[in-house]
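The structure follows.
For this depiction, one protein chain was excluded, whereas all remaining protein chains were kept in their positions.
And then subunit A:
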Amino acid sequence: MIRFEQVVKRFRRQQVLKGVELEIGRGDRVALVGSNGAGKTTFIRCLLGEYTCQGRVLVKGLDPREQRHEVLSRIGFVPQLPPPLKMPVHQLIRFSASLSSADPERMEAVALRLGLDPARFRHQPFVKLSGGQKQKLLISIALGREVELLVLDEPAANLDPEARAIFFELLAERQERTAMIISSHRLDEVAALVNRVIEMDQGVVVLDDRVEDAVSLSSRLECRIELIRADQAFARSIEAWGFAPLEGGATWQGSVAGPDRLRFLGMLSRYAGVLRGIEMRERQAEAREAGCELSA
């Protein structure tokens, strides 16, 4: 679906992409990882036809620079930094839907699922929304379109755990028919979402590997956490994940989105000193028999 043939991008004397050679197929969900300055954003901008470059970039055999409309009609994009647009929410939705011949109500429905009520923020300028709300709206616009490729630059960075879980569900609904490129500078943020990892460093692809694809994007884990004693700092962190206290705050119960398990365990690791027990069990009926049970 996507071909990069010896793609070189220079900014004056600095070579940012150094002959990138890559092929990405329809079923691929790619984690594009690398440190700052690795060339991830430049890669994405070349793919979107926003940068001119040497070599060839092809999306379904088409040049994104020359055949912008045909190519970009097939791509949904969520940038890392939301643009400072002053237009109100409803206008941004209408404008994007109109340009991409999509149904604005479908975008609004996605926003509602993510916990952003477009009717409530209808007249609110986009730039005045919170970071999380902006992210939700941009995701809604990208996922509310019928596209064949999703390019997501740190898409879930500003989302709360509940919205992240729904975001993963939305991706799961599309994974059969949509290729995805999810950029992040941390693999653990996106590892559970993808089946392929491409790592870039100083403008070259240094790793291109398949990853274990066992985690269902729509799965959820029922969790129960026991502490040695109630802890205020822990309470603040776990409440952000939507957990409820039992027994005066020494035990907590809630659920975590399957692809978020690594991130969740990362959060728990900060409080290893007060943990007595962790129980995580996959909820989905169709999920594999083997739930996971961990004890600390």
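Convention: a contact is a pair of C-beta atoms (placed from the backbone, for glycine too) under 8 Å apart; a residue touches a chain by one contact, two chains touch by 3 or more; residues count from 1.
Assume contacts and distances are computed from a predicted model.
Q: Which one, "Phenylacetic acid degradation protein", "Spore coat protein JA", "ABC transporter permease" or "Cytochrome d ubiquinol oxidase subunit II", is the UniProt name for the chain you do not see?
A: The correct option from "Phenylacetic acid degradation protein", "Spore coat protein JA", "ABC transporter permease" or "Cytochrome d ubiquinol oxidase subunit II" is "ABC transporter permease", the UniProt name of the unshown chain.
Q: Which one, A:Gln14, A:Asn36 or A:Thr52, makes contact with the chain that was left out?
A: Answer from the full complex: A:Thr52 touches the omitted chain.
Q: Using the document's definition of touch, tell me which of A:Val20, A:Ile75 or A:Met107 contacts the absent chain.
A: Spelled out, the listed residue whose C-beta touches the missing chain is A:Ile75.
Q: Which subunit A residues touch the hidden chain?
A: 45, 48, 50-52, 68-69, 71-73, 75, 77, 79, 81-87, 91, 95-96, 98-100, 125, 138, 151
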